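All protein chains but one are shown at their positions in the complex.
By written order: A, B and C. Residues from 1 in each chain.
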Amino acid sequence: MSLPLGKADAATTIAPQRTLRFGQIGYGYWGPLMLRNLAKQKNAEVALLADLSEKRLADAQSTYPGLPVTQNPADVLNSSAIDAVYIATPLATHFELAHQALAAGKHVLVEKPLTDNAANARTLIALAEAKGLILMAGHTFEYSPEVEYLRKLYTSGELGRTYYINSSRLNLGLFRRDADVMWDLAPHDFSMINFILGMAPVAVSARGAACVHDGLIDVAYIDLKYPDGIIAHVHVSWLNPNKERRFTIVGDRRMVSYDDTAGNEKIKVYDRGVDRPDYASTFGEFQLSYRYGEIVIPFVKGEEPLSVECQHFAEAIRSGQPPRSNGTVGLHVVQTLEAAHQSIAQGGVYVATQFD
Amino acid sequence: MSLPLGKADAATTIAPQRTLRFGQIGYGYWGPLMLRNLAKQKNAEVALLADLSEKRLADAQSTYPGLPVTQNPADVLNSSAIDAVYIATPLATHFELAHQALAAGKHVLVEKPLTDNAANARTLIALAEAKGLILMAGHTFEYSPEVEYLRKLYTSGELGRTYYINSSRLNLGLFRRDADVMWDLAPHDFSMINFILGMAPVAVSARGAACVHDGLIDVAYIDLKYPDGIIAHVHVSWLNPNKERRFTIVGDRRMVSYDDTAGNEKIKVYDRGVDRPDYASTFGEFQLSYRYGEIVIPFVKGEEPLSVECQHFAEAIRSGQPPRSNGTVGLHVVQTLEAAHQSIAQGGVYVATQFD
Amino acid sequence: MSLPLGKADAATTIAPQRTLRFGQIGYGYWGPLMLRNLAKQKNAEVALLADLSEKRLADAQSTYPGLPVTQNPADVLNSSAIDAVYIATPLATHFELAHQALAAGKHVLVEKPLTDNAANARTLIALAEAKGLILMAGHTFEYSPEVEYLRKLYTSGELGRTYYINSSRLNLGLFRRDADVMWDLAPHDFSMINFILGMAPVAVSARGAACVHDGLIDVAYIDLKYPDGIIAHVHVSWLNPNKERRFTIVGDRRMVSYDDTAGNEKIKVYDRGVDRPDYASTFGEFQLSYRYGEIVIPFVKGEEPLSVECQHFAEAIRSGQPPRSNGTVGLHVVQTLEAAHQSIAQGGVYVATQFD
Partner (left out) sequence: MSLPLGKADAATTIAPQRTLRFGQIGYGYWGPLMLRNLAKQKNAEVALLADLSEKRLADAQSTYPGLPVTQNPADVLNSSAIDAVYIATPLATHFELAHQALAAGKHVLVEKPLTDNAANARTLIALAEAKGLILMAGHTFEYSPEVEYLRKLYTSGELGRTYYINSSRLNLGLFRRDADVMWDLAPHDFSMINFILGMAPVAVSARGAACVHDGLIDVAYIDLKYPDGIIAHVHVSWLNPNKERRFTIVGDRRMVSYDDTAGNEKIKVYDRGVDRPDYASTFGEFQLSYRYGEIVIPFVKGEEPLSVECQHFAEAIRSGQPPRSNGTVGLHVVQTLEAAHQSIAQGGVYVATQFD
């Protein structure tokens, strides 16, 4: 875990056996979780950690004695010994740091959301492409085994025709200073839904309230329209008495619920659906037949999403293949957030997203 | 339980000791539940039950041998021996039947929602007032001990300033033929929230989808704005894998959840809140202090809401006092439903309610 | 529901179309539940209800106007118009009343436990046999769809080799005056386990405590040894803060849990088991391989056990076939209760049951 002294190869060509050297900027909430996972990647090391706070750096070193640290993020960006940078700083700084890192020839993994506006995200995407570098958004849940299971279930067609998705992500806190509750929590829901459906929403409607601080939305309700008539509803809040992570996909053949707080029984697949009856009757009456059936709680092997995400980042760097949560995937989430804010400003109307 | 033969007193003057004679029209889903409760009122009897279906009437008589029944609702409306009528028929018939009953000098309890449009509700209110009769909407939950508890908690001020209310009422079915999911389920939520807050909403925004049948909304999300900046969100669905009845009130001093499916632990009062920090810091930073604290599950003595509701109806008739869920209270719910539909038609914008 | 006036046929020969006439003695806790179910049997009626309490009888008549009642149980026993008697009285009176009813030529259903000692149970069995009458114990759970499901699962072999069964039945109250917690609650567990396994226990060990009243056991732990090395443990209590009904069968291929308080998800079948490893290693080490797998919550169609039980009683009377919970099945439960008390008196040693 010491800082390599020799000159680095060009960041874009990393020999299979060469140790991958990560730099990390930011050691707040996500930082420690990610550092642990970056550190345990095979044939890789964390070469330098930057944080503005001396106290945070001391904390990191108490867990990882000998870890090279700095209070100057530029040290990470300028080090020729670093191949890739993980950025876990306040949202407003994502773009600037990621841009500098890419400009310096480093692969970049940015904590979600990718940037605080779509234009900046597009700039990063273009730069990464121009320089042949990996740009990845930290959409953690795209790397969780449960969400992976949901995606497979959806794509298998077992749910039948999908009607709608419902997702709630409620906390008591953690209040952030750099983003409102939508920018803080909803990227998880948006990225999960997009990943499962393999689509991005075409229109967004939202309502929100700033209960505690004027101007800082702390509870929001967001409706998304997807192609094929699928709709989704996302409820995020920093003001709920307990933690809630509930996700439901309703299909006409099966329904599935995913409760991330439910220990070993997170996913339940309901063999329940609704048969659409014929309309032969002169009275236009209908008899809906519900197929009640068994519920299956599949065995999903536990894996830490951050660990999978780190490995995926490393593999993308070595292979040059775009990662699952690449820049464009990150952009879609940012665009959806922008549309949600626009909808709130316009009294809740649906705002079309403009994905190109 | 036999049909009295003698001539009735004027319906509006019922001597304290005189047996109150109920007629009931409709014996579908709610009918049997209510008949049992009307029948067990003290000093009262169900004098006649009407339903179009012979089979339903036979079913009623198998449970209540000797119960007078008829396939002609007019028999109930025309009987001089009947003081009060309970109407549990499809929504489209509420107005006509209630209007005839009031015109015939009978007190009326109509299953919720009161009518299928606000104009009709106003007509009923005016007629009842003109004739000095009781008009009551079957807002069951206003008579539940748990909702009573929530109202007391709210009015006591213990919650502090109330930020928002969240309510979800999800089923797998029961699909109705006479109303969509909003007219079927949301009256419960609207009446509960109005009752607890002692206010009606000033604006409504809604989004819904007709998943199974074209034109029949089976999932909806409704946002309500109340005076004092309180907001509420209601989610209703006929397409959820399991039954869900969750209600949360978020205040700045306490939060309370009410899960109607949670056996003996329906209500939880969280001593959690958010202290609004000062803004003295030059950097505009804030430190939110959450007061985590104990959770209290109050002991709420169980009582069947329908039983309380029946008793309340009988008392209103004898006392002449307007019932809790009187015509105007029923009208507010109908107006909110109308506004919700208007909002859906207008792409989710907030529609002002026009209560007079 | 009126009392037939004509002379009855011999109780033991009931023509297929003839109405079956039930008498009921006792209208306490179980009485009302059973009366409702007896009353709704097809081609049957409750001809007379006896209870010592005038108040209880008035209560019955308020629900069932016109129901013939009496404060003298002998009226039921002596009525030639009654074919079969349901006895729901305090335990100490079971034997005397059942004996008289059988002696009077009536089929008998006795609330569990059948009698308060094994000798009396044997006397009833012999008398019923001599007179060609049905004697049935009110082992409700043998008629529940969930327990039926468990029996089928067990007999199908899907659980593999069954290791043990664990059952807890805990209340806050209801304290009884006529029996301790073992005689009150454990008959449910014993009859369920015997029914599922198709066996009766060969030895019983128990420990109990009389916390509130000297001499009246209100919490007990009972261990049962069955043939084939299967063991079972039963925990009953009147002193638990909440109601608990948990039942687990542990097999080497699958495990199944049954929580009677869990709404629509009462039964869970776990595809988990333990593979017994070989012992080839010189060090005697073993590697146990657990097969973690999915959990299935089967769809078990709800049915009220008491309704099934009543129907089963009626069918047994008409067909002359011994019922599922016949006298001998009832005797086994009584013998197990006697052995449990003997074990407590002897400091918890295993006491052999003596089934003949």
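The criterion applied here is as follows: a contact is a pair of C-beta atoms (placed from the backbone, for glycine too) under 8 Å apart; a residue touches a chain by one contact, two chains touch by 3 or more.
As the structure is a computational prediction, the values presented were derived from the model and not from experiment.
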With the missing chain put back, one of C:52, C:81 or C:209 would touch it. Which one? C:209
I'm checking contacts with the chain that's been left out. Which of C:75, C:158, C:252 or C:303 qualifies? C:252
Just the residue numbers, please: which parts of subunit A touch the chain that's not shown? 1, 40, 62-66, 242-243, 261, 263-264
Touching the hidden chain in the full complex, which residues of subunit B are there? Just list them. 265, 268, 271, 292-299
Contact footprint on subunit C, counting only the chain that is left out: 163-164, 166, 172-173, 175, 177, 205, 207, 209, 211-213, 219, 221, 223, 229, 231, 233, 235, 237, 239-242, 248, 250, 252, 255-257, 268, 270, 272, 274, 276, 285-286, 288, 290, 292, 295, 347-350
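As a convention for this text, only the chains that are shown with their structure count from here on.
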So how do the chains connect up here, line, ring, star, complete, or something else (other)? complete
Measuring centre to centre with CA averages, how many angstrom lie between subunit A and subunit C? 55
Counting only residues that touch at least 2 other chains, which ones in subunit B make the list? 242
